[in-house]
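There's a structure below that I have some questions on.
With one protein chain removed, the remaining protein chains of the complex are shown where they sit.
We call the chains A, B and C, going by the order they appear; numbering starts again at 1 in every chain.
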Amino acid sequence: MISIKKTKEKILELKNITKIFPGITAVDDVTFEVNAGEVHALVGENGAGKSTLMKVMAGIHIPEKGSISYKGEKIKLKNPLDAKKKGIILIHQELSLVPQMTVAENILLGSLPSKKGGRINWKELHNRAQEAIKKLGCQFKSTDLVEDLTIAHQQMVEIARAISYDAKVVIFDEPTASLTQEEVEVLYKNIELLKEQGIGIIYISHKLNEIFEVSDKITVLRDGKLVDTLDTDKTDEPEITKKMIGKNIEDFFASKKISKYGDEVIRVENITRKDEFENINFSIKEGEVLGLYGLLGAGRTEVAETIFGINQPDSGQIYFKGHEVNISSSKKAVHLGIGLVPESRKEQGLVLGMSTLENISLAKIPYVHNYGFIQNKEVKEIFDKYKDRLSISTTGPNQKVMNLSGGNQQKIVIGKWLCLNPDLVILDEPTRGIDVGSKAEIHNLIAELAETGMAVLVISSEIPEILGVSHRIITMHQGEQTGVFTDEEVTEDKLIQSITSHAEDICKV
Amino acid sequence: MKKLFILLTLSLILIATSGMVMAEDIVIGMTANNTGVDSYQTLHDQAFREKADEMGVEYTILDARGEPMRQVDQIMDLMTQDVDVMVVWPVSGQAIVPVLRQVQQAGIPVLIANSKVDESGFELVSGFAGPDNITQGEYAAQMMAEALDGEGRVVEIMGTPGYITAEERSQGFHDEIEANYPGIEIIETQPADWNRERAQEVMENYLTKYDDGEIDGVYVGDDNMGVGAINAIRSEGRGDNLKMTSATMFADGYDEMQSGDILYGTLYQSPIDDANYTVEIAVKLARGEEVEFFNYFETPKVTDENIAEFERPVW
Amino acid sequence: MKKQITDFIKKQSIWFILLLSLIFFGTMQANFLTLRNFQNIFLQISINGLMAIGMTYLMINGEIDLSVGMIYALCAAVVIGFQPLGIIPSVLAALATGMVIGAINGIFVAKAEINSFIVTLGAMIGVRGLLFVYTGERAILGTDLRFTYLASTRIGGVFPLPALIFLVFLAIGEYFLRNTSHGRNAYAIGGNQDAAEKAGIAVKKHLIINFVLSGAMAATAGIIAASRMNTATPTLGRMNHLWVIIAVVLGGTDLKGGYGNLVRTLGGIFVIGILDNGLNLMGVHTFYNMLFMGSILILVIFIGKKFEPLKS
Partner (left out) sequence: MSNGKTGKINKEKILGIIKNQGILIFFALLLFSVSLVSDRFLSARNIILVLRQVSITGVMACGITFLLISGNFDLSIGSLLSLTTVVVINLHDKIGPVPAIIITLGVGILIGIINGTLVGYIKLNSMIVTLGMLTVLQAVTLIYTGGTYSAISRPDEAWFRFFGRGYILRIPTPVIIFGGLVILFHIILNKTVYGKYLFALGGNRTASEYTGINESFITFITFIVTGLTTALAGIMMGSRLMAAQNYIGEGYEFTVLTAVVLGGTSLFGGSGSVIKTLIGVLILGFLTNAFIIMGFPYYVQWIVQWGIIIGAVWMDVASKRGKLWA
């Protein structure tokens, strides 16, 4: 990476920060600093205190103890506005944009330039916005509506906003969570740009490969405490991982077990949905894990939703256990024996206000009721069984799922289907936003499921993951099926080629 | 295409339901208080149409639905229609005064129906036709005095606050009692919005508050509320020591008076008489004939003694 | 492209409906397309119209105000009740009343973060109580006839003053909505309140201002109504919140916030006003009139739904 020769100025310095929430100490005596023109990555498992620390820097949380210095001067951040005035900008995982407004208005949101009398100075607004967009080399206009942009472009609007604020520190919170590979490259380019302007960057991500690609320094947090701060070029992934989880993990990507395949469970022939995907063909046998690799927006999720009956195909046939089926609703899919672990856990997978027990049994209850009455004993048994089997760490059946970590939440979504003992389980991005430890557990689980004779479809945009878990892989690009690979022949390069050979613009750094 | 179809259907419905009738050259424009809120007003509406048909005059009848501002708007709409005479059953006797000034300037005679306009509006209108609510209140007071032998404590359940009919019936009762019956004390008044359920609730709560012997009489704005109150009295078993008088008779009250002895007296006020009378005077006004300013129709007292003389009301 | 067309139809459908109603009543009723009748219509819509201005601001914010009808009625009573002190003081008193109740609503919505539906539902009930207590259940007649000139004056002998007040306020409101940060921030708050907060927009302040605005608009409507009736009556304002909400929704303002503008609200107000006026002119029986108005609301959102793009 580009190294900056001049002595780096310390922009933001946090000393001995402690933040206590009712019941837990989220951040415990952590010291952290970021220099101008430097990318400082912040890593740790879920619940390690990353987001709390980030919110302290952004003025959202006020720490109980400790001090914050800005350019060597002690300051107090009482609210997000204070932080913003100092040039500390937080770019959230969930974008802070107003979809109904223009790019320009979003970039200068909260500080729209105005003339005398309060009238907005549209000319200056668009000039300033245009300037910020130009710096980033964006392809959209300042007058476009944000709701019409892609997610990556929307993220660039946020970065442009940071630039326009004359940012000194930019905090990225899981910036690549919903980006395609190409878009990630654009993001890296933008981060370089920010660095060159002497902006200090804090980068939070679960994806260690990204961390090693962009960062200059890495700080590891565990259980709210500071573990270590290291120079990126003096460490490696295994060391960081070890520090994050506090022990050695032999295999992150638990190798799949070669199991005996049984009968065909599902066969999909030429299914098509207009503007979403075209002529998709595959079949999965009992005990087999089929990987569906493709980037975000390739139509993978749409295929999964069609099989699960959320949408209906315009043409093509689906055969389930040898019979042609018309899956007209999700209810019917469940009835046939299909389970879907959706892409977005919080929006699609869980009822956050309900308890762990209620969530895990939600799909099961219509099958074990007694004249409509829930069989509490059986439900409790299910909970106990899957809590153990999936090693879900929860305080008990009545704990609200919103208070669980991402990994545990994902296990609950999986458990919801396992207790129905389905024939086919579809997992859409099963490890997104999940810490390393849980990731490995979920990969192991996928292997186990196949072993018990289920057919499994795993959708992922992470190559190591897809390679690690699948027996066979199909690839999709822009709604089209672009390749089929068996376990023996597949390599990382082949996969990448398969989804990019059709694309015109590849930008590899 | 779909929109066109919907439009056509709607227009058919509207044509079918608009109340346009044959011709003489007289057009009466009417804005009613709140048709459908009780039988009286509904029958008044029906009788009004029948009488107008019978007399061969045209009419446009609107309904203010109990909203004073809406009535002001409707009076203006009727002015646009160039009606020959306007009949207004005021929602609020005061609120229509300014707009009546405009109607007067436009040279359209106005007949106030059923409930009075405020005195400041008298000079703007050509007359009033309907019952005398104040007198009705007085009659009810007189009957109450008879029922209680001039001695006792009375609770009142009145109609919707803010409506002139309710106010006048209450006012007449209070004035008469104060003036002539010092032995009678009105200890409490609660509005029940002409609503039987609410009257029942109010009465139930009165009965809780006042033990046997602490109240002797109940005055209600009309029989509909009265029957609600009687329901409450009966179910508490307090019928022996309570007498009720009411300001207007309804069918339920008629039955009640024949079968029970709580309802001592009420007043016979026929919406049909009311409407017929109104139409007759309105037509006179439209023809430019002279009419009296106050045209009250009779609302006789009805008690056990003379009930046989009256037919069971259809309202 | 297709999305743009359906978007256009969906957003501008109010004008088609307006045009259709004009044609319909124009052919059905000879007196409909007359100057006199349009003077009436303009006068009639100005009261609900004024309230709709505040309501549009609030709905763009993603909030609602059920209490406008009652604030309107209470302010009408206050302006009459304070008349002995002079016309100007009484008008100021009414405006102050509306703004104070608006501020109370706003403070509970913004600072206590209670849902605006509940806050204003409470206010709707409570303010009605205040109205009854204030008027002592009966109508109060104004004493100063000059006050009625406000409503009866016609600009240039033609255009009713209340309608002018309404249209001027509407124009100012629309200008602010388009061209000032307060207006733009209204969209930001309704579109993504979280983002607005993080961008340092003083969300609470803007919300309170808009509730005060809604109160002030309701008060202005109340002053005009009082001037038209020269009376304070406790029976005023029972149904207005309903018509105002219907008009704003007809105009295409999104209940969830972020979308909408006052020009289209004007369309909604016009449609409601013209339907009511036209049905009155035709003398449609009140029962069918109600049936018609209720059905049209359901029909319009049904049509609006049909034009909605499949995935938002």
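Please note the rule applied: a contact is a pair of C-beta atoms (placed from the backbone, for glycine too) under 8 Å apart; a residue touches a chain by one contact, two chains touch by 3 or more.
On a predicted model such as this, the values are computed, not experimentally measured, just so you know.
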item	value
Neighbouring shown chains of the undisplayed chain, as defined at the top	A, B, C
Selected residue (touches chain absent from view) among B:78, B:140, B:184 or B:202	B:202
Hidden-chain contact residue, picked from the options C:22, C:263 or C:291	C:291
Residue among B:190, B:241 or B:303 that touches the chain left out of view	B:190
Hidden partner interface residues of subunit A, rising order	22, 308, 310, 329-331, 333-335, 340, 342, 347-354, 358, 362-363, 365-366, 369, 372-374, 416
Subunit C, residues in touch with the chain not shown (by the definition above)	108, 111-115, 117-119, 121-130, 132-133, 137, 242, 245-246, 249, 255, 286-291, 293-295, 297-298, 301-302, 305
Hidden partner chain, residues of subunit B it touches	35-39, 41-43, 45-46, 161, 188-191, 195-198, 200-202, 204-206, 208-209, 224, 227-228, 231, 235, 250-252, 255, 259, 315
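Throughout what follows, only the chains that are shown with their structure count from here on.
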item	value
Rounded Å distance, subunit A centre to subunit C centre (Cα mean)	44
Centre-to-centre distance between subunit C and subunit B (centres being mean Cα positions), rounded to whole Å	32
Centre-to-centre distance between subunit B and subunit A (centres being mean Cα positions), rounded to whole Å	70
Interface hub residues of subunit A, defined as touching at least two other chains	none
Multi-partner residues of subunit B (each touching 2 or more other chains)	none
Of subunit A, residues touching subunit C in the complex	80-81, 84, 90, 92, 94-101, 105, 109-112, 114, 118-120, 122, 161
Subunit B to subunit C touching residues, read off their complex	3, 6-7, 10-11, 13-15, 17-20, 32, 35-36, 59-63, 65-69, 72-74, 76-77, 79-82, 91-99, 102, 118, 120, 160-164, 167, 191
Subunit C - residues contacting subunit B, complex	16, 20, 24, 28, 31, 34, 36-37, 40, 43-44, 47, 132, 135, 137-141, 148, 151-152, 225, 227-231, 233-239, 276-277, 279-289, 292, 299, 303
